[in-house]
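Note that one protein chain of the assembly has been removed; the remaining protein chains are unaltered in position.
Just so it is clear, A and B label the chains in written order, and each chain counts residues from 1 on its own.
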Amino acid sequence: MQLNKYTVGNYTPGAPYWQQLLWYFIGSPLVQSYWLPISSLKVLLLRAFGAKIGQGVRLKPGVRVKFPWRLIVGDYVWIGEDAWIDNLSLVTIEDHVCLSQGVYLCTGNHDWNHPDFQLITAPIHIQEGSWIAAKAIIGPGVTVGRAAVLTLGGVTGTSLEPMTIYAGNPAQAIKQRKL
Amino acid sequence: MQLNKYTVGNYTPGAPYWQQLLWYFIGSPLVQSYWLPISSLKVLLLRAFGAKIGQGVRLKPGVRVKFPWRLIVGDYVWIGEDAWIDNLSLVTIEDHVCLSQGVYLCTGNHDWNHPDFQLITAPIHIQEGSWIAAKAIIGPGVTVGRAAVLTLGGVTGTSLEPMTIYAGNPAQAIKQRKL
Partner (left out) sequence: MQLNKYTVGNYTPGAPYWQQLLWYFIGSPLVQSYWLPISSLKVLLLRAFGAKIGQGVRLKPGVRVKFPWRLIVGDYVWIGEDAWIDNLSLVTIEDHVCLSQGVYLCTGNHDWNHPDFQLITAPIHIQEGSWIAAKAIIGPGVTVGRAAVLTLGGVTGTSLEPMTIYAGNPAQAIKQRKL
């Protein structure tokens, strides 16, 4: 591949440049801040930049969001310390989901068979009642089924079935969840 | 699960609220600081907040400790850059242990079969002479046996046998150590 010929295809960031700059230099540092650990203010800030966020959402310090205008979060969701939502594409987090500390959600990919290394993005959808445990990693295009669990440090590039516990890298189903 | 019904069971943080705040806003940023790379001062600070730490301990910059009053460290221990000791529960690190850069020790869990997602915590015990290599991750309740090794990026949620080298996610025993 030749990175000087890189193309993003028809990708667009989805917000005017001034909004991206304002988010990068002001909004994101405030949401990430440790000195201002007030979840409700951070939710307001994310909403002001276009995120749709429900009620009862708790954001811990260090949360990094690439593009708030591509983030939908339901009710009673927790987003843990240093979680990184790298949402070039839409990330949807339904009600009662827990993203634990250090989780990384990756929506960007590249066409590795394309000589221009073309950008490919794909949304992530995390369904109701699921738990992404600490330091776990989710790749582009993944749907995490209802009430699924990805355990500590698990890595998945493929979708997870509902009510199932996954562990490892690549993550494998290890047992069923009972609620 | 329903996160608005979340319960911590009979969990308590183990220190008065003012001490938690002082640690969060003053102590922890100083211990994590890069501009003050003086290990001995950081050890004193951790001790002032209740950690039991032996002699000859070296702390690199970026070390994050959740609750110093739940940390016991022996003699001649190294704690590497950006190591994160997330000790809701007691973390015990015996003599001559090396935690390398970016290691994550996780003591918190949730009962995923409980509709309230109840908090479960469990101590971590790292025995003498063991090495947790860079970016490795250790889960709640794990005992790392004497002189065991968890290699680069290894992830374990189960205890490790003494004198044994482990690698992968989930970590598997790959060979014996000879000292």
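Going forward, a contact is a pair of C-beta atoms (placed from the backbone, for glycine too) under 8 Å apart; a residue touches a chain by one contact, two chains touch by 3 or more.
In this text, all values refer to a predicted model and were calculated from it rather than measured experimentally.
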item	value
Contact partner of the left-out chain, one of B:Gly102, B:Gly139 or B:Gly157	B:Gly102
Candidate in contact with the missing chain, chosen from A:Tyr17, A:Trp35 or A:Trp112	A:Trp112
Residues of chain B (touch criterion as defined above) contacting the omitted chain	34-35, 37, 56, 75-78, 96-98, 101-102, 129, 131, 134-135, 147, 149, 151-155, 165, 167-169, 177-179
Residues of chain A (touch criterion as defined above) contacting the omitted chain	1-4, 24-25, 29, 84, 86, 104, 106, 108, 110, 112-113, 115, 117, 137, 139, 155, 157, 168-170
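In this text, only the chains that are shown with their structure count from here on.
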item	value
Between chain B and chain A, distance of the C-alpha-averaged centres to the nearest whole Å	26
